[in-house]
Every structure is written in structure tokens, then in C-alpha cells.
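Inspection log for the structure reproduced underneath, given as C-alpha cells.
All protein chains of the complex are present and in place, except for one that has been dropped.
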Amino acid sequence: MINDHPGGRDAVLRHAGKDATEDFIPIHPSDTLHKHLPKEKHLGPVKPDNKRKEVMNHVLVAKSGDSKDMPLKLCQNLLDMEAQASKVLSERAFTYFHSAADSLGALRANERDWSRVSFRPRVLRNVVDADMSCRIMGQSSRLPIFIAPMAMIRLADDEGELAFARAASSHGIPYAISTYSSYSHDEVMQCVNDEGLGRMQMFQLYVPRRRENAIQLIHKARRLGFRSLLVTVDTPVVGKREEDDRYKARVEYQSGVADTPRTADISDSDDKPVLRGVHSSTLNWEDISWIRGAWGDSGPIILKGIQSAEDALLAYHAGVDGIYLSNHGGRQLDFAPSALQTLLEIRKFCPIIIGKLQIYVDGGVRRGSDVLKAICLGATAVGLGRPFVYALGAYGRKGVERAIELLSDEIETTMRLLGANKLSDLSPHYVNTKELEHYLIESVDRKEAKARL
Amino acid sequence: MINDHPGGRDAVLRHAGKDATEDFIPIHPSDTLHKHLPKEKHLGPVKPDNKRKEVMNHVLVAKSGDSKDMPLKLCQNLLDMEAQASKVLSERAFTYFHSAADSLGALRANERDWSRVSFRPRVLRNVVDADMSCRIMGQSSRLPIFIAPMAMIRLADDEGELAFARAASSHGIPYAISTYSSYSHDEVMQCVNDEGLGRMQMFQLYVPRRRENAIQLIHKARRLGFRSLLVTVDTPVVGKREEDDRYKARVEYQSGVADTPRTADISDSDDKPVLRGVHSSTLNWEDISWIRGAWGDSGPIILKGIQSAEDALLAYHAGVDGIYLSNHGGRQLDFAPSALQTLLEIRKFCPIIIGKLQIYVDGGVRRGSDVLKAICLGATAVGLGRPFVYALGAYGRKGVERAIELLSDEIETTMRLLGANKLSDLSPHYVNTKELEHYLIESVDRKEAKARL
Amino acid sequence: MINDHPGGRDAVLRHAGKDATEDFIPIHPSDTLHKHLPKEKHLGPVKPDNKRKEVMNHVLVAKSGDSKDMPLKLCQNLLDMEAQASKVLSERAFTYFHSAADSLGALRANERDWSRVSFRPRVLRNVVDADMSCRIMGQSSRLPIFIAPMAMIRLADDEGELAFARAASSHGIPYAISTYSSYSHDEVMQCVNDEGLGRMQMFQLYVPRRRENAIQLIHKARRLGFRSLLVTVDTPVVGKREEDDRYKARVEYQSGVADTPRTADISDSDDKPVLRGVHSSTLNWEDISWIRGAWGDSGPIILKGIQSAEDALLAYHAGVDGIYLSNHGGRQLDFAPSALQTLLEIRKFCPIIIGKLQIYVDGGVRRGSDVLKAICLGATAVGLGRPFVYALGAYGRKGVERAIELLSDEIETTMRLLGANKLSDLSPHYVNTKELEHYLIESVDRKEAKARL
Partner (left out) sequence: MINDHPGGRDAVLRHAGKDATEDFIPIHPSDTLHKHLPKEKHLGPVKPDNKRKEVMNHVLVAKSGDSKDMPLKLCQNLLDMEAQASKVLSERAFTYFHSAADSLGALRANERDWSRVSFRPRVLRNVVDADMSCRIMGQSSRLPIFIAPMAMIRLADDEGELAFARAASSHGIPYAISTYSSYSHDEVMQCVNDEGLGRMQMFQLYVPRRRENAIQLIHKARRLGFRSLLVTVDTPVVGKREEDDRYKARVEYQSGVADTPRTADISDSDDKPVLRGVHSSTLNWEDISWIRGAWGDSGPIILKGIQSAEDALLAYHAGVDGIYLSNHGGRQLDFAPSALQTLLEIRKFCPIIIGKLQIYVDGGVRRGSDVLKAICLGATAVGLGRPFVYALGAYGRKGVERAIELLSDEIETTMRLLGANKLSDLSPHYVNTKELEHYLIESVDRKEAKARL
């Protein structure tokens, strides 16, 4: 069972025989122990609920009273909030959210590629109307953006996923909850129902190693009322996030923990152990059918983590409702392409799917202009992850709301300056992608795509 | 009426109930109150003229006596003057002039693209004559440059627009006055007439939200004797200039002003309120006809802010006299193209208009070599804005004169080293634009252009 | 005979008449004097074995106790080890290993070109198996990497080449020993045999100036049991390594040594003296036949230092077993191409040899992702040099083992994230080389290639 722990086997071994409360609370739903640990294994008294607030105060460094703090109302853009977050989040939390794979090749591609696209604005148009609304995974949204799924939000703020659900609802955009939420999915949906938050929640699925667990999880998401299923396909193993690994190694080293043996023979799982293989490492196109069966007609199914024109085409033929172009925030494969690069690949090699599949993108988005660049090129909507968690960590829920407002202002202003009144007015003619096209491949693997279909 | 205030509604609310004299004077013509505020609303004694000089002394930090100051005669180029201006201008003034939109994508494109063009000089030619003269918007000019329109020049120096009018006249180049001059248009033209400054003034028009105001403004410009009309078309809303916004937010915050509510319902205007919509947000191609009607045959009409080959072609078919390629100094749309980029687009996709329309460019011009690069590629003349206001702020009118002299020297020397005796000798063969062409789009939106015509 | 000294004539003259023990020991096998210096020339008592350890302690600065040291277990990648090595290696050792030719043009090409290739990962594949094994120069290896040949390893650590042989063996990868090993080839193979290290040793040959010496050396390598012969072809003269030259010049200058005359007439060699000509400067394609004759059927012959498609094709026609694309770690010709650039040249101009010749590459490899990029493009395996000597210098043999483990982890994780289960699954479709192709030549010298064949 140790191999099934979503944080990896090491995370368990590291705390073996010790009081792990401080590390446990901010990242586990409060019903975790009751649900996952058989009663007979509760070996001592644990009162997480009592201790929770105190721990959170400790894990998160004090935010107020720092003369260098930037008041929320002075934040002009999302980067201001990130700067503030880097000052007030605990090292553990900031490191977790900030880290990316290996030499940061994929992370930097995300940042760089947005700036490689410029606009071609049109003038002398009546732009008095600016309608930014669209449909995202079957639901209407005020803006073409959503909060992308991220794990362990309570590392940033005790209100965690609830803050996202509330801010998203009050500002009219959808929110995708991670399989690894720090409030349980029950708690989040309870809150949504109690407070009438609108029901714009999407469920992000990391497919567990055992199929029975996967089906159970999908059934639960369905029962709780989630409206779309984002099946993550880019995580057969977890990437090598060195900033995070470095932090953990240092803490471990300073606490005098002995090396956890990497080669120990562990056989309490059906699957064979796989290095960094927290989730299913066998997930493949054939599995889509039983996932669809378990989900039923509860809403669209989106494949999250498509990174090539070939796989976009395979997804289309597999009959899913949408694809989500993402390199996982640069956290998985070093030197993976940006979503923008993949979007251009699709435009070039399988334009047929644009307009037929919903297309979502994320990675490195910090500006309303980034959002509209993606829309011009055929994206349905754009997800943002880190910016919202930084906003939450720096300023609480108000920060998230302010972040949405800032983006709304930027999107509205940019639309008008482009000469557009609604998102469907936009087209590739509104952007100059020539610089990015210099890095576009010349051919794709057509043979492979054919053979599989 | 609050929505019609050219500085935006916030600018009014920020000073509500307080003495705003210090902020008011440097940016409003001295007849502003008399013209725009009905007598019955003058609630207390206000003596702007008495207080003006004192205020200016306060707003502008002391210039003399600073041991690090660079004497004017040591300035070797326009950048030296900017460096000095950054030291002596008030934070408010420098921030206002220096700021640009969002992440500075458009601003940087302006600087970068000039340096992406190199020269192809020709040797062994008799270049003893160097005639730099040309015609700019119907008037003869000693140099192929003019002072581009900028608002609120008195923020830089109390002589304000009058200094520009005088320096431009004494050195034989035209000057375009902004709708938002800090001396009234009457005052400026009075000075021009009194001092016999030559009549090379152009009028830059921000089209007001109400058509009657627009017509009134055009009629007045005509009556005052302006010789050409620059209709600004890139400002349906005002860009998000973060450096400036940040400054204002900080001042507001430090002065303890409460948040100005952004969503308040204000309905004293015919138009519906538009975020950042200071001027008309409905201005479109159909409006050109009544503008032309109001202006009559008082001189050429130029559309300022054209940023695509498509709109250049539409302007040609709309029958205007010229186009002014500009991204508004990078102050409007983030990631807008540089004028040079747009000029190359026109050369590639609608070369027919070169030679038939007057073509002006601005943005990032700091050198005589920049000016000649534009001329080689088909520009009629080149505008410079910030460099002149920095020269004025740093050294007063003498600085502006010196800036023109420096440019004249650079243009003359560069012409001779290129092997040219007059501007019409120059052609695209004198420049290497290959680097810039790597970023040129491959096709334009021909369908749209056709449909509209 | 002074011209035959592998360190160059200067290295001998510099120590003439002085006790050179400290410089001698770390870079010469312990049997050097007995083998190369006739008994009658032993002029005084020399006890290298007694003094060895003491000297090593002196040459290498103390490693322990430095509070800034990074413990081995905190190293997350090979660059961490290099950082540590730069702190603990003696200046002499670090300078020797770190230096590269002239203005570092070739060195930087190596680093840069890896980062110019990005990945095209495929998702939804069962990647539970990850077989990284391959055959390297006729032997099976657990990973597609090997320790590239480097001279004078004892400069880094007293265990020298023995540490490499042991670490490589225990982790299942091959190791190529330099002609200039600091333990004698006999000592190394003695250790291999005594400890049963597996026999994955390859022999790197610098062809001596006199053919009889070359044949003697090849015969010995064969007799000792080396399994492949890497004939270095890029070193007719030794490159100008300024960091190293600068260090030597400074030491010489500070010790008051007079200038060694560069133009002295020395005629104790058959060959005429050649500037920087330590090895044969006459070696050419015709010589391959007698080298092959001397080596017999003892295993594959690989030409190390191929840097053009033309020479790759000539090598193919010359009938060798493989080519080793390398610019010698940037230490020979300034502005030489990276191995990756040469590999692309081969793909473009003589794809016929891919699959028929073994192809090895090295230069600037620091990541598992670099290794897999080369494999995708047709390389058989990838050599790493400096990273292993830095690991050895910083942490001893355990460092080398950890370096192999880190690479193994990176390669395994990257393979799975690419969607591949074995190396042969990979192909050029898994990488985007478009950026690098911008720098690829358009034609090769076909005439020359033809004329020679």
C-alpha cells in the first residue's frame, strides 16, 4: 500500500515513527485518516482539527507588519502578486508551487513563447461592446479563463480550495479541482452547495495505479456533481522537480534521517514498482473506454497534457470532447513544448480538429494579452494555475478575486485595442506568430498515427 | 459629465473635496475653468494665474547646482538628454512621459526594430551637397522630422507647448499639438501669430465621445489656423500604463484616499460607460466622412495609429491624405508592432500606396540613422516625441533646439556616408532589412479588406 | 626524445634540474620511470611510491570541514557536483580539466546546442517497462552512456582511473581509458582482473609520432584485453587552451623561470618538429590500414573526433566499425561544431551510414535529456568526460557512482515521459531540431569526398 501513496513512498518513510502532524495537515483533507486508514491502525490519539489552525500559523510565515509588503490595492498585475507571495509563503509552500522539471527547459519555453507572439491590432472599429464570455467545458463563463487544477492548496492558505471555489464563483469563471485537493472533494462540494456558489467545478483526475480505485474516484466525482472530467495524461511518472527535491533533501539531511533505500523490494501492489511512478504508468488509449464508461454522460471528458499534433489527432479519433494542451507548468518533462507551440503544430498538421474539439491551454500565462493570443489561435479558453495560488498565498481569497479582476481588465482593454467586440471576432490574423513558427517542426509522425487508428 | 473628463473619471474623484491646484495647473490650459465650467459652479475663489509659477517650481525639482548634472553642451546625443531628464524631472512628470503599456512589449519592439536594420552605404560619390529638406503634411521642412503630439507638456517645463512651437519654428521643422495641450490651443496660436513663428503647426485630434464636441473642436482648430489634422485612431480606450498607474496608486494609497468604486453606475453621458474609455470608443471608418466635412479643405487629414497593412489599405480607399504608422509610443496595446514592422508589411502587401499616401512613422526614434532608415523604406518623415519632452524637461527650450541640431548633424553625416545628396536619392537598397523580415507575417486578411470596400 | 614527451617539450624544460616530484606523481603511472627512462639515466634516488600519498594530499586541497561544502546526498544533478569540484579541486587540476580552446567557441557550442533541441513527448502509452540497455562498442551496457577517455585522472583523485573502472563496472557502463592514464594501463587491467570488474574497458589511442611506438602501444592494449580501440583523429596538434596556458605561464613567471626558447633547433626525432605537435601530425586515411593490422580482430575500431559529414562518409568507406562525433570537449579547434551539429549534418547529407556505423557523441552532456536527444537522432550511445572527473574530484569514487545513478534516473524518467519503453522506440519524431537546423549548412564538399574514394 505504501506504493499507492500519492506523495510517493518516500514521503511516508520520511516520517516513519515520528509526529508528522505539521506536515500532514496542510496537504490532507480533514477526513483523510477516517477514509483511508482502517480504524484498527489508529495507534494513538490524533486531533487534527484542533491542531489545524495552530499548525497553519506556523507553516505560513507571518504576513502582516512587514514594511516591505505590497498592499493588495497597489498590485498592478499578477507578477506583483507573485513577488509578494515569494516573500510571505513558507519556503516549503513556495518551493512546492514554484518548482519545475530538471533544467527548467519546459518552464522557460512557457514564459518565452508568449512573448514571441505579437499582435496585429485593427483600428477604426466601434468597440463599445466588449463581450468576453464563452463556454468552458460545457458551462458558461464570464471570461475565457479558468483556475487550473493544482494540488495541496492549503499549503498556500488555510481556506485552500474553498477560496478558489468562492472567488471563481463570485467572478463568474470555472475552477478545476485536483485529485489531490487538501480539502476533500466532499468538503469542497458541500461548501459549493451550502453557499450556492454556482456549479462550475471541474474534476481533474490522476488515474490511480489500480483500476478499481480509479473507477471509485470517477464515480464519486460524478456523484458529487462535478461537471467535467479532466483526465491527466502526461504523468505516467512524476517529473524531477529539483527545487522541490533539493528542499526536501536538505530538510531530511539536516534532520539526520538516514537514506531511504531506493532499491528495496516492495511487493504489496499488483503493479510492479516504477521509479517516480505515483500514478498509473500503464494508462493508454485503450483505457479511455472504461474511463468513459465510469463517467457516463456526466459532462465532457477532456484529455489534459496533450503535447503533440499526433496525440491531438489520436484524441480526436478517440472521441473525447476536448484536449488540454499543457506541459504541466513545466513540471514534468524537461524541454517539453509550450502549449502555444503545440497549438501551432495542430494548426499546421491537423487543422481539422480546430472547431470540432474544445481546446484548452495553460502554462506561463500571466497577462490578458497571453489569453487573447491563445484565443486568436483557436483555443477555447485558458487556464492559470500558479498565479492564482500565489495570489491566494499572498493576500488570501481577496487576492484571487483581485487577480481575476486584473485579468478581466487586461482582456477587455486588449480586446478593444485589437478592434474586437467578442471572442469569436478574433482570428489568427490578429497575431503575428512568425517568430514562433521559426521553431515549428516540418513534419509529424503520420505513420504512427495511421497505424494506431 | 464626469465620464467626459479626458483624464478619466478617477482623476476627478481622486481630488473630490480637496485643493487640487498643484495637480491642476501644469496640465490644464489657463482658460480651462472659464471655458468648461459654468460660472455657477465656481464655488470658491481660485487664482490659478497667481499661483502658477510657484506651483511649477514645486512640482519640478530644482535643476541647478547638482554636481552630477550634465551641461547641455556636453550632450552628444538624445540619450544623454533623457538621462539628464530622468534626474531632474519630477517623479510625476517623468513617470507620465516614460510609462508604456503592460509588459512593455510594444515599447521594446520600437527600440529593438530600429537596431535590426543595418545600412548598405555606397562610396565614391560626390556628396558635397546634402539637402535634407522635404514636405511634411503639406508644409516644407528643413529636416525629415517633426515634433510628435504629446499631452501636458507643462509637466516638463513651464514654457510647455510654447517652447516646442518656438524651437520648431526657429529650426525649420513642424510641430503637432495635442488635443490635450497644457497651454490652450488659443494661447499657442496667439503666440505663433504674435511672434511670427511660421505656421507649421499640426493639430492632433482625440475624437471626443460626443460628436458635437468633436465637430466643435475641429472647427476651432481650423479657425485657429492649424494646417493639418491628425486623427488619432488607436485610442478607443486608453492603454494600461503600469508605471503611471503604479505611481498614481501609490500616491492615492499614501494619502489615505479610499478606493474609488470601479463599478459605480454613472449615467450622465449619452454613451454607455466604457472601461478606460476616455475618448470615443465607437469611432469607425464611417466617421471619417463627417470629420472631413467638419475640417473642410483646411489641409491634409492624416490617420494616426495605423498598425497593419489591412488598415493602411482601408485608409487609402477611405481617401485620406496620409497615414501615420505608430503604436502610440508603446503606450496603448502591449505587443503591438513597431512602425517599422508595419512599414515593411505595407511594402510587402500593399506597395501600391507608397508614393500615393503620405506615410509618417514614430516610436523609439533616437538617432538620425533611425530617421534615414525609415526614409529609405518609404516614409515621408519621422516624428519624435519623448526625446523632445525630455530635452525640454532637462534643459528648457534650449534643450529642444540642441536636440534638433544633434539630429540634423546625425542625419546630414549619415546621408553623406550613405552616398546620398537628397532624401529622394534613398531607396530600400540602402538598408538591409533581412533580420526584420524574419518576423514579417506571410499573409494578411484579404477577405476582410475586400468585404469592407 | 624531448619532442616525444606527451606533455610537450616545455613540460620537461620547465622542470630541468629541479625536483619535479610533486608535479610528476599525479600524472604519471608509477612504472613510468622504469619503463621509459633507461636505467643509466636514473641520476639520483627517487621513491615515488613512498612519497605519493603525501604529495597527493598536498596537490589536492583539503575537502572536509568546509562549511560551504555540499554533501553528496544533496547533489540533485551533475552540475551540483561540478560546483563542488570547482571549490575542492586544486587550481592546477581544475584548470586542466576545465580549460578549452581559444575563445571557447567550441565549448559554448556544445552547451548551447543541446538546449536548442526540444522534445515532442507522446502520451497515453503503457510505459511500465523502461529498458535503457544497449550495446556500446560491442559490449552490453545498462545505460546508453560511457565514461569518455580523459588523461591524468589522478590530478582529481588518487584512486584515479581505478575509481572509474570500479564505478563503471558496478553500475554496468563501459569506460574508455586514455593513452595518458595516470595509472599505467597494466595497473588498470591488473585491477580489472583482480577485482573481476567486468571487462568493459575501451582503449583510446593518441597515435604517437613514430609508427613503431604506435604499433607497440596497440599491441599492448590488445594483449591487456581492451575490447575496442578509439583512434583519436582530431589531434594532429594540441589545441591552444588558454585557461591552462595562462595558469602554467603564471606559475612559470612567478617561479622566475626564464623563457623557454621556442625556436631552438631540436633534431632528436625523425619527424620535423611541429608547433604543439605532441602526437603524429601526419596521421591520415592511409594509416588506418596498418592500425587495423596491428589491432587485428580484437574488437571494433572507432574513429574519435569526426566533425563533418564528409569525414563520416570517408570513415564509412574506410571500413571502420564506428565514428565518434566530438570536438574534444571544445579543447581543440575554436569554433568547431558540436557533435549534435555533426549528427544533423550526417542525417542530412549521408543518412546511409546511420544504422550501418556505430555512432558515438560527446561534448557538453550534463543531463539524461541530452543523452536521449542524441539517441533520438541516431546516436548509439553518449560519452561524458568532465562531469565524471568533477564527480570524482569532489566526492571520490562514490561521486562517480552517484553521477551514474543521477543520469540513470534522468534517462529513465525522461524515457517514460517521452512515451518510450526502450531506446529503439525513439526516433527523430521525438525531438524538435528546428532551431538547430537554422544553423545547418546547405551543401557539403562532394567533390572532395568523391576524389578520395
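A, B and C label the chains in the order they appear, each numbered from 1.
By definition in this document, a contact is a pair of C-beta atoms (placed from the backbone, for glycine too) under 8 Å apart; a residue touches a chain by one contact, two chains touch by 3 or more.
These numbers were taken from a predicted model, which means no experiment stands behind them.
Peer 1: Can you list the shown chains that the omitted chain is in contact with?
Peer 2: The omitted chain makes contact with B, C across the full complex.
Peer 1: For the full complex, which residue in C:E159, C:D311, C:D370 or C:E410 touches the chain that was left out?
Peer 2: C:D311
Peer 1: Given that one chain is not shown, which residue among B:K356, B:H429 or B:K447 touches it?
Peer 2: B:H429
Peer 1: State which residues belonging to chain C touch the missing partner chain.
Peer 2: Where chain C meets the chain not shown: residues 102-103, 105, 109, 233-234, 236-237, 239-240, 242, 245-246, 249-250, 253, 259, 271-272, 274-277, 281-285, 287-288, 303, 305-308, 310-311, 314, 332-337, 341, 438-442, 444-445, 448.
Peer 1: What residue numbers in chain B mark contact with the hidden partner chain?
Peer 2: 71, 73-74, 76-77, 115, 117-128, 130, 367, 369, 409-410, 412-414, 416-418, 427, 429, 432, 434-435, 438
Keep this in mind: only the chains that are shown with their structure count from here on.
Peer 1: What is the Cα-based rotation angle between copies chain A and chain B, on a 0 to 180° scale and rounded to a multiple of 5?
Peer 2: Rounded to the nearest 5 degrees, it is 90.
Peer 1: Please tell me the distance, in whole Å, between the geometric centres of chain A and chain B computed from their C-alpha atoms.
Peer 2: Using C-alpha averages as centres, the distance is 44 Å.
Peer 1: CA centre of chain B versus CA centre of chain C: separation in Å?
Peer 2: 62
Peer 1: Using the touch rule from the top of the page, what residues of chain A touch 2 or more other chains?
Peer 2: Expected reply: 438.
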